[in-house]
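Complex shown without one protein chain; remaining protein chains in place.
Up next is chain A:
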Amino acid sequence: MVQHNSLGRKAFVYGNYVLLALIALICIFPLVQVLAISFSSSSAAASGVVKFFPVDFTLDAYKYVAKKPEFIRSFLITLERVALGVSINMLITILIAYPLSKDSSQLRFRTGFVWVFVFTMLFSGGLIPTYVVVKNLHMLNSIWALVIPGAVPIFNVILLLNFFRNIPKELIEASFIDGSSQWNTLWKIVVPVSLPALATITLFATVGHWNSWFDGIIYMNQTDKYPLQSYMQTIIVARDMSNLSADDIMRLKNISDRNIKAAQIFLGALPILLIYPLLQRFFMTGIVLGSVKE
């Protein structure tokens, strides 16, 4: 391509680099600052001298959080939730997406079934009726309340269903000719060739379960059953002092809690930050693949 290296063009190019770098910096700066505060001494954090880098570097805040039973407990609950929730989500998503990816000659009433699922994206009973159903099923205070009501992620089903539809029909027909059943075809042929799409959806489901906090707050009556994000909501955002022990309050007098909050914020985001590079690679292809239609 012919480049016009006029003065104006040069000015634009350099200005553009600076502007975009600035935009990227604004996106990341608040996170960096919180990280710096978490590694700073409590007095430095409290006096507001911490900018980009930790002042009086120390791991005290992390040591404090590591000994906090509430934090550990809710962390473990979240791990359990992610393991259970993601497996159930994925199983259900695959089991719905495969039949719906067939055409009406193979699955009668296909369009009807699709609408039954899609309608739940358009209209909902809302907060209170859903809560009443969960309560009447005696699921309150159990991990199942966090896993089962959201077990059918319609959006992921649609992504996967569109992906399945683009698998060459010859591949699937060959499997039938070899005498394979629908069930075997799904697990032996369709699932293995769909790994990129499945990886994307698994990551979506993992992030969803990790980040979810509201269901914990409404479905768990006892704070000791809260998953991590719900616990953090009460500690960091709602500033609920009721579940602090007298011992905690004494200690909080000695150390400013700003760096402790920062440490918890960072730890709560850490798993996402760790899988983020993986996530990034997959989700772009995943989204593009899922949105391509015939």
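Assume a residue touches a chain if its C-beta (ideal position, glycine included) is under 8 Å from a C-beta of that chain, and two chains touch if they have at least 3 such contacts; residues count from 1.
Quick note on the criterion: contacts and distances are computed from a predicted model.
Enquirer: Since a chain is absent, check the UniProt entry for it and pick the matching name: "Radical SAM protein", "FtsW/RodA/SpoVE family cell cycle protein", "Sugar ABC transporter permease" or "Sulfate adenylyltransferase subunit 2".
Expert: The chain we cannot see is, by its UniProt record, "Sugar ABC transporter permease".
Enquirer: Looking at A:A61, A:V82 or A:I96, which makes contact with the chain not pictured?
Expert: Of the listed residues, the one touching the omitted chain is A:I96.
Enquirer: Touching the hidden chain in the complete assembly: which of A:V55, A:V152 or A:I167 does that?
Expert: A:V152
Enquirer: Quick one: say which of A:L59, A:V118 or A:L195 touches the chain that got left out.
Expert: A:V118
Enquirer: Since one chain isn't shown, list which residues of chain A touch it in the complete complex.
Expert: Contacting residues on chain A, toward the hidden partner: 1-2, 4, 9, 12-13, 16-17, 19-21, 23-28, 30-31, 33-34, 37, 46-48, 51, 92, 95-96, 98-100, 102, 105-107, 113-114, 116-118, 120, 122-134, 136-137, 148-152, 157-158, 161-162, 181-183, 186, 207, 210-214, 218, 229, 232-233, 236-237, 258, 261-262, 264-265, 268-269, 272-273, 276, 279-280, 284, 287-288, 293.
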